[in-house]
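Apart from one protein chain that is not included, each protein chain of the complex appears where it belongs.
Up next, subunit A:
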Amino acid sequence: MVGGERRLSGQHVAVAVRGMTDVLDATVGSGSRWLTPLRGRHGPTGLLLAAPLVLLLLVVGYPMWVLLQQSVSGPLGWNIFLELLASDVTRAVLLRTLLTAALVTFVCLVLGYPYAYLLTVASPLLRAVLIVLVVLPFWTSFTIRTLAWVVLLQDQGMINNTLSTLGLPSLSLIRNVTGVVIGMAHVMLPFAVLPLYAAMRRIDRRLVDAAVACGASRRAAWRQVYLPLSLPGIVAASVLVFILSLGFFITPQLLGSPRNALLSQLIYMNVTQVGDNTTASALGVLLVAVTLLLLVALTVIVRILPGRTPKGAR
């Protein structure tokens, strides 16, 4: 229990965000809890979960079932998945989708970690401002934000024009992986900052001071005390950003080129240009399957991860 960290700032935004982060905690923060939502010992919790679960089955489960049926409705049947995995194009695009998502996750962590730390040490007012800044993009349409990047990143855009005015060589920032990652990281940053902040604000910073008092260097104290304590936040942020990044469409479509096509674009091409809904559905199922596999793998890793803080840190 860390008194100072729990003090309400009185700012509505901060309260709202705190609520959001708590929800994030509950869903992705602890690797072990979310897979066993309906354990009998939860009693009333199980009942409370029944309604959303029914809704989830209805609006997610059923469409997924339809999607699966549609993927195997073609002449190939279930073999369509083997066929897809045997195709160089699908494999390359799938791999690229995973790599791009990983790259976005990395960028979001590098940017989000210090930002989240800043949130925990800032005064309540500054914190509210910083949180507004990070949540602000949520209030603008996704497409408009991406188009804004086009204006900034294009060859004769604001960034390159500034560079050339300064006599610097211009950069290739659009219609390549760089553009896609910049655009996606911008959208995903709040999803990294909020879980990180949720985890960090529960860390008792006196532990770091204690480590220093016991003779650890600042750096060692940070590495051996603070970083491990913030690990649940890092995991939560990574999972959230990575999974969400796998399904991006608008950003790579506008900021990338066919050379950087992600799986969603392959699905789009099959639906709109080729009119092959079977393949499109199968690709969708494939994406979901890969995502679930990764989630399970991550859960297992998180569970066996040494030195993880117990959930009861608060």
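Note that in this section a contact is a pair of C-beta atoms (placed from the backbone, for glycine too) under 8 Å apart; a residue touches a chain by one contact, two chains touch by 3 or more; residues count from 1.
Here, contacts and distances are computed from a predicted model.
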Query raised in the report: Hey, which one's the missing chain according to UniProt: "Maltose/maltodextrin ABC transporter, permease protein MalF", "Extracellular solute-binding protein", "Cbb3-type cytochrome c oxidase subunit" or "NADH-quinone oxidoreductase subunit I"?
Result: "Extracellular solute-binding protein"
Query - Residue among A:123, A:165 or A:272 that touches the chain left out of view - result: A:272
Query raised in the report: Hey, which of A:55, A:89, A:110 or A:136 is the one touching the hidden chain?
Result: A:89
Query raised in the report: Of A:123, A:141 or A:156, which sits in contact with the chain we cannot see?
Result: A:156
Requested in this report: Write the list of subunit A residues that the hidden chain touches.
Outcome: 88-89, 92-93, 96, 150, 154-157, 175, 253-254, 257-261, 265-266, 269-277
